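Complex shown without one protein chain; remaining protein chains in place.
Up next is chain A:
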Amino acid sequence: MGKIIRMGEYFRRGFLEPSGDQPSLFDWIFSTDHKRIGLLYLYSISTFFAVGVTLGLLIRLELIAPGSTIVGPDTYNALFTLHGVVMIFLFIIPGIPAAFGNILLPLQIGARDVAFPRLNLFSWWLYIIGASMALSSLLGGGGPPDTGWTFYLPFAGETATNVSLAVFAVFILGFSSILTGLNFITTIHRMRAPGMTWTRLPLFIWSLYATAWVQVLATPILGITLLLILAERILGLGLFDAARGGDPLMYQHLFWIYSHPAVYIMVLPAMGVVSEIIPVFARRPIFGYKAIVASSIGIAAAGSLVWGHHMFVSGMSDTAILVFSLLTFIVAIPSAVKVFNWVATLYGGSIRLDAPMLFALSFVLLFSIGGLSGLVLGAAATDVHVHDTHFVVAHFHYVMFGGTGFAFFGALHYWFPKIFGCMYNNRRATWGWGIMIIGFNLLYFSMMLAGLRGMPRRYYDYLLQFSQLNRLATYGSWILAVGLMLMAANLLIALRRGQCVGANPWEAATLEWTVASPPPTENFAQLPQVSHGPYDFKKAGKP
């Protein structure tokens, strides 16, 4: 009798059910189940996101009025450095691939796990170790790092703050990212279910595949660059010290050879999420499946050749500026292909505006604003005017937060019923989304305008003429924070009191919706035989 109840409980709670042979915490942090590792990532990444948001709010609060408001200049430098490090390396880069990729990759290709489950667990541990080191660089020693997240030499070689610890932390985080990438590539090559041909792969998987290649090919360059910073700090080699015959520009080249492709590690999986959500909520197969696949690969390839546009005013040769400017414009082509495909999918669809769809649509809008302002920066002539102003800051927040961040929230709302087996309140989710959209645009559009008028970035103080726009931006940050808190509260309430919704609440056609919610530990009792594409809603409805 007792056993039967336990069995029922097991099926209802799926992989979330404690297995019972060891303390439940160990059950999680030593689990090699890809879904549990994905959830570990989701929880830790969300926590660090909250830390990053708090730092961001403090930066905006300091800038609400000219002069010193809440912190001194040194603390301000530390604030924006840590905000950058936390948001880039702890949230946006691992965000979608490590959390949702881990949970959904095997489910979507019809596999029981990733290719290297123990390596997968190891990379989460590396992530946690790196993250703890990055955060502990805040405390003790020479004080929090004050270099900006780019660690530009020669300053990063000389400052007495805890830069070495932060740099080593990022090195470890990079290692974790490489391991996740090679795990995903191997999984996608080797573990697809019978019938899951390359042209039947869900677009989210294609985007993870392109991302994984960028992770494997670009991150090692970051690794060596960080080791060079450490060598510079510890051994004083002077490899980038102009006074000793070194070249600081070489540092910038090496740094951006990774860090620009990293932008595509951040945004490609987000595009994959949007490509999953839009067809399901427009009830139409995605328009131009192969064009979206090709554009993902195109973005990954072209995006690896444009790092120099970060250095237009650094003293690089004019020829280099011209070439990098041209290449930068080329990235706009595959990006635009995607946007047109999403819009074409919506055309004539029967659109349902549930929370995931709202986030996906706002991704298209915000990413387009971010992308178009990127062209202003990609053209050398206009870049000289707005270089290192708040225009740049607003641009990359539109792409990174408005793009990847909103896609992350979209993924969270789309797959929430699958992962936890219960549904949140859609009305509250819509309110949260609406408040965030208003706050977001007030915040970053004001910054964009301020930047166009010459408000420099990274500055602690500013001229009186920028007061109004800065005040508006700070108000926007508060509204945005309210929206975020409403969204978080709604999801947390749903975890406790959400309604059960069954295996496929959105009537989607990808494989993860064919198993119970939450999925059982083994994913599939029997590996599925795939006979149709991921957006073939008519065939998917039939058993």
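As a working rule, a residue touches a chain if its C-beta (ideal position, glycine included) is under 8 Å from a C-beta of that chain, and two chains touch if they have at least 3 such contacts; residues count from 1.
Note that in this section contacts and distances are computed from a predicted model.
Between the listed names "Amidohydrolase", "Carbohydrate ABC transporter permease", "Lycopene cyclase domain-containing protein" or "Cytochrome c oxidase, coo3-type, subunit III", the UniProt record for the complex's undisplayed chain reads "Cytochrome c oxidase, coo3-type, subunit III". Considering A:V86, A:I178, A:L203 or A:I299, the position touching the chain not shown turns out to be A:I178 (whole complex).
Check A:L227, A:V313 or A:V384 against the missing chain and you find that the one touching it is A:L227. Remark: the residues of chain A touching the chain excluded from display are 19, 32-33, 112-113, 115-119, 178, 181-183, 185-186, 189-191, 216-217, 219-221, 223-225, 227-228, 231, 235-239, 244-247, 250, 254, 521-522.
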